[in-house]
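Excluded from the complex is one protein chain; the other protein chains are retained at their positions.
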Amino acid sequence: MDFTRRETLALGAGAVALTVLPFRVNAAAEDAIAAFTGGAAVADGGVNLTAPEIAENGNTVPISVSAEGATAIMLLAAGNPTPGVATYTFGELAGSAAASTRIRLAGTQDVVAVAKMADGSFAQARSTVKVTIGGCGG
Amino acid sequence: MKFKALTAVAALMVAMPAITLADPDDDTLVLNGETEMVTKAAAPAHMEETGIDTVMSGWHFRNDDTQAMQADDFDNPGMLAVESAIEAWNTVEGEAGKSCASCHGAAEDSMKGIRAVYPKWNETAGELRTLAMQVNDCRTNQMKAEPYKYDSGPMAAMEALISVQSRGMPVNVAIDGPVQAIWEKGKELYYTRTGILELSCASCHEENYGNMIRADHLSQGQINGFPTYRLKNAKLNTVHGRFKGCVRDTRAETYKPGSEEFIALELYVASRGNGLSVEGPSVRN
Partner (left out) sequence: MADGVKPRVKAPKSASAGEVVTLKTLISHNMESGQRKDKSGNPIPRSIINRFTCEFNGASVIDVKMEPAISTNPYFEFEAKIPEAGDLKFTWYDDDGSVYEETKSIKVG
């Protein structure tokens, strides 16, 4: 297949666009988000996700999330075999829309938190966690 | 002289915080907001020839999250095992109709200081005993019960319960008198290279502590924090289980948990931590 100069340029531009696009979560994670939001738009900001930059071990990674005014927060590990981690639903006696837990990450990946706000809107935050391989296997 | 150079580099790194990524940190371990632990201490006299002047708990080589997990007993999953061991402590087992408590009463009282001095010479038996050996001696001879498997979950849990009663007390194992020959043997093992990788304990934990081995931060290999809850396998790990893992990782046939070799090695490695606080059950990666 031969490309014209114009086509080659277009391809190059496309490749550049691909590399600069923000990391996209995998299909299963996108499905999980869609199921949670009902397909509504998800804004960035308003969600605080605290995750280590480098996890000392992927088997036990501390993750904290909070979103003022949220009624529920869904936590996803986009690179796990199944992306679901936990969904917190905050009740009338929740002291804050915040929770911490410890999770399993199968490898370096994005952890995503999607918050459902009291007004029905959605917001998200994401954080890349590097999961490393230990010393000589021990 | 290679070590001197490393020490000099280490000293330089302390002086320049910007590049101390791989250095042990200077944090202080305060248990439950109450008990300050000794996690750095002057090296015991017998380590003079190693060039190490400060012995350091493995706690300093872990990241802040892992450190915090150990600093609070509620956050420390190793304490779940301690709770299960309290039940075992009070449970009658074996033909003698006894529990640990039948002879020893409350572990809080009778086990205080025990972890700190083990492995310890038993005059009557004429042998060096690790804590695990002592537990099994009680089980078989006093309780007439089945011994625990040497590096099993119930054994690790019992060791953790006993260790908790000594937390904050300095490790203080004796290395002279009747145990001296065993200690010498342990020392020889510590410096013996094994496996396809030809690594000794010292290759990593004496010559290269503070450096990264791939993505892992090498500690001094201290055992004052054992049994230790590892994030990796989410359970308590015994000293001999860890030794086995290390030797295996040199791609060697390993000694068995409870073997003469590992008992000797445990005494020697424990003695390198004399002066550090007992931390078990600690939390490591």
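Each chain carries a letter (A and B) given by its place in the written order, and its residues are counted from 1.
Here is the rule we use: a residue touches a chain if its C-beta (ideal position, glycine included) is under 8 Å from a C-beta of that chain, and two chains touch if they have at least 3 such contacts.
Since the structure is predicted, the reported quantities are computational estimates derived from the model, not experimental observations.
The omitted chain makes contact with chain A at the following residues, 59-61, 64, 77, 80-82, 84-96, 98-105.
By the touch rule set out above, chain B reaches the unshown chain at residues 74-75, 77, 79-80, 83-84, 234-235.
As a working rule, only the chains that are shown with their structure count from here on.
Between the Cα centres of chain A and chain B there is a gap of 38 Å.
Within the complex formed with chain A, the chain B residues making contact are 62-63, 65-66, 69, 197, 204, 213-216, 218, 230-234, 242, 245-246, 248-250, 285.
By the touch criterion given at the top, residues 52, 54, 56-57, 59-60, 62, 132-138 of chain A touch chain B in their complex.
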